[in-house]
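Left out: one protein chain. Kept in place: all the others.
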Amino acid sequence: MLRITGGKVYDPANDVNGEVRDVCISDGRIVAEVAGADVRTIDAAGMVVFPGGVDVHTHVAGGALNFARAMTPENHRAAAKFTHSPELRAGVGGTTPSTFATGYLYAGLGYTTVNEAAVPVLSARHTHEELRDTPLVDKTCCVLMANNELILDLLEEGETERAKHLLAWHLWAAKGYGVKAVNPGGVTAWKWGKDAKILSEPVPGYSKVTPAKIISSMAAMVDELKLPHPMHLHCNNLGAPGNIDTTIETMKVLDGHRAHMAHLQFHSYGGDDWDTLRSESVRLAEFFNGQPNLTADAGAILFGDSVTITADGPWQHLLYQLTGRKWGNLDVENETGCGVVPYTYKGTNMVNAVQWAVGLELLLLIDDPWRIYLTTDHPNGACFWRYPEIIHLLMNADFRRECIDKLPEKALKRIHLPGIDREYTLSEIAIIISAGPARALGMPQKGHLGVGADADVALYNDDPDRERMFGHPRYLLKGGEVVVEEGDIRKMVDGRECIVRPSFDKNIEEYLRPLFEQYYTMSFDNYPVEMDRLEGADIRECG
Amino acid sequence: MITLTLKEQPEVPIEAEALSPDVVAELGNDELRALPIFFGKRQLRLDDFFEVEGEASEELEIHGDASRVKWLGRGMTRGQLRIVGNAGMHLGAFMKGGAIDVSGNASDWVGAEMSGGLIRIGGNVGGQIGAAYRGSLTGMTAGTIVVEGSAGLEVGMRMKRGTIVVKGMAKDFTGLEMKGGTIILGGAELRTGAWMNRGTIISLTPIPLLPTFAYNCSYNPTFLRIYSRELETLGVSLPFEESEGSYELYSGDAAVSRKGELLVWKPAG
Partner (left out) sequence: MAAQLGGKVTCTLGEVKNRADFIIYWGGNPADCHPLHFSRYTLIPKGKHVPEGRKGRTMVLVDVRETPSAKHADILLQIKPGKDFEVITTLRALVKNQPVDAARVAETGLTLEQMQDFVDRMKNARFGVLFFGMGLSMTRGKHMNSAAALALVAELNAYTKFVSMPMRGHGNVTGADVVMRWTTGFPFGVSMSRGYPRFNPGEFSTIDVLVRGDNDATLVLGADPGATMPQPAIDHLARTPTIVLDPKVTHTSRLARVHITTATTGISAPGTVYRMDEIPLPLKPILESPYPTDEEVVHRILEKVKEKPAWLPASFKEVPCA
């Protein structure tokens, strides 16, 4: 049993906004009170108490990430090292941390839950094995579906009901939590070296299936299946100048269905080409503000080295052609693909300067912090362990202005950031790094400090240097265990995976099996992930 | 001057990045003796492996067959490091300044990713000298390496600037993916200049060339006359007189660029 006392508690989900009050923990959960001799007390005077961080969109485990690890030994060499000790496993940090290091680095920010944003069904087993080796955080994962050709074939035939059962079957087979849609139709087109940039145009190889159809059908399926997390959507045309139109059109196509728009920064550009690229965050925020069914995460960039890893094959090929950096590509039969290109964002590069501004603009212009969350699409925009830098930029307008002053002159006319004075409060930060993402993920036991919540609690010094503050939690509790104390990782605990069991007609398997045997290259019985691959999974029944 | 004498061959290689003029320049003898040496997974003391004489000097001399002593002179920026004997892997890696002299042989990765300074090897070296570590975009960016003997694979791989001289034979892939700088060879085996972007490779004997290198002309470039004088100060002799012969100029590697230059000396007659 534990009592945290004397700290300023920020629990926006329960309307607690900096009040000095006790937080009590027993048996891994928040409780109203604790008593007796067995209570450990943590004196949190001078500290703020936050619910543990929830990263709603990150790439930390599985085939694509591991492919990036293979390609970038130079990044591991330059990275922070984790030395083997009786408590800690060895590892490397950097742009694509090894699995144990991933857990330590998140704990080093006060985060306790992460959502692995892109999992192919065919290699889901691999993702779960890596997540098992990622300590200290609970996990969910989103399974890639919007380019699954068996589902697209059904949509072509107008068989949306059957497609829904197939989708649910796949989600259960992968032992996932949510549905991920990346560049709908585009990744399929990439199998022939093409893309799908126009939402109303049929995807190559199809006559009726358009990206718009995939988006609206899949969003509807997710709603009908009553999945806790809405369809998690990486829009078509990522990164392209002028893609604001695609993004707004996408939101219209969603027509009131729930959706979570991923890394919105990469989808907010005006202009006709790289020379005329500009921020359209104002237009996007205005439209987004009027769509209560949608949530989003920022996908902000920071200057420095990163690795781009996405399922958006055509985008990665383009990035390779533009930059000449090494290019990795892995198409996954019938389902999806991934591309990897190391990239460096430079403060002197006009395009990168605009991108830097856009991420911050979206966070500052979208009215409701409950609907826009702090992410960098790790490691695409920046490494997750740099989130504290973004928090500082959001909370301190003077510091932000100093950074804007360093941008190239011609970038200033293309961005809105200089005109924005808003400063985030601690309460709002608690929303965008914890309470909001937890709500979007549909995890009622996360992101808050009310009675019954998981005892995932982060204690930070109330330090005016917000970057230092959020980069060095004094304490971190995970499921009631003190895992970080005075800045050091003291204890290794395993996190759990949370998965869903959607309802579907078991007969869909009879439809699927012969097609699978024909189009895939493994035995059908080996396709679904066995339950025992996940250690102690928390299963949410749906529908 | 500080003198270290290797007591006996270590059972497994030791890692001695502490042995660099920057580290020892201000240390007293007791402090020197206590410097960390990594012996497999154990951290031991310098005097577990070496006799230690002298203190607080930028001049560091090592005696013995140190071919199993790795990382000597790592990242050094000043002073002199002399090895009377052989040296192990990663000699002078990340070096920024100062000078290293080895009387005998050195191993792989000499001067890897260095950005200044002078390294001289009296015997042979291994591979990847002046090169980029695996995956890194760039190898050495400045400085000079002079090898009296032969060299191994991937000499000057991805180097950007600086000079490498191998008076003997180099093995395959000399100048692989070079971005700039100069490599001078007594000769080489296969695939010299493979995938080079820019830079100059000069071979004093005929070498096999990739099909993606095109013959331009035979000439005696003026710059070589001047360059040759500079190289004499390093004990390197580069022929340039028309009466003695001329250079065949090739450009390549057409697979990536055609701005790389390969000069092959053809003696007269």
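We call the chains A and B, going by the order they appear; numbering starts again at 1 in every chain.
One rule holds in what follows: contacts are C-beta pairs under 8 Å (C-beta built on N, C-alpha and C of every residue); 3 or more make two chains touch, one makes a residue touch a chain.
The model shown is predicted, which means the values in this text are computed figures rather than measured ones.
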Touch assignment to the omitted chain, from A:Arg77, A:Arg283 or A:His472, lands on A:Arg77
Touching the hidden chain, out of B:Gly54, B:Gly104 or B:Gly135, is B:Gly135
Considering the complete complex, identify which of B:Met76, B:Met89, B:Leu224 or B:Leu238 is in touch with the unshown chain. B:Met89
Where subunit B meets the chain that is not shown, the residues are 11-13, 15, 17-18, 36, 38, 40-43, 68, 71, 74, 89-90, 93-94, 108-109, 127-128, 133-135, 172-173, 176, 190-191, 194-195, 209-215, 253-256, 258
Contacts of subunit A with the absent chain, listed as residue ranges: 61, 63, 66-67, 69-74, 76-77, 79, 81-86, 89-92, 94, 96-100, 122-123, 125-126, 129-130, 133, 149, 191-193, 205, 317, 320-321, 326-334, 337, 340-341, 518-522, 526, 530
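One rule holds in what follows: only the chains that are shown with their structure count from here on.
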Mind listing the subunit B positions that touch subunit A in their complex? 133-137
Subunit A to subunit B touching residues, read off their complex: 71-75, 77
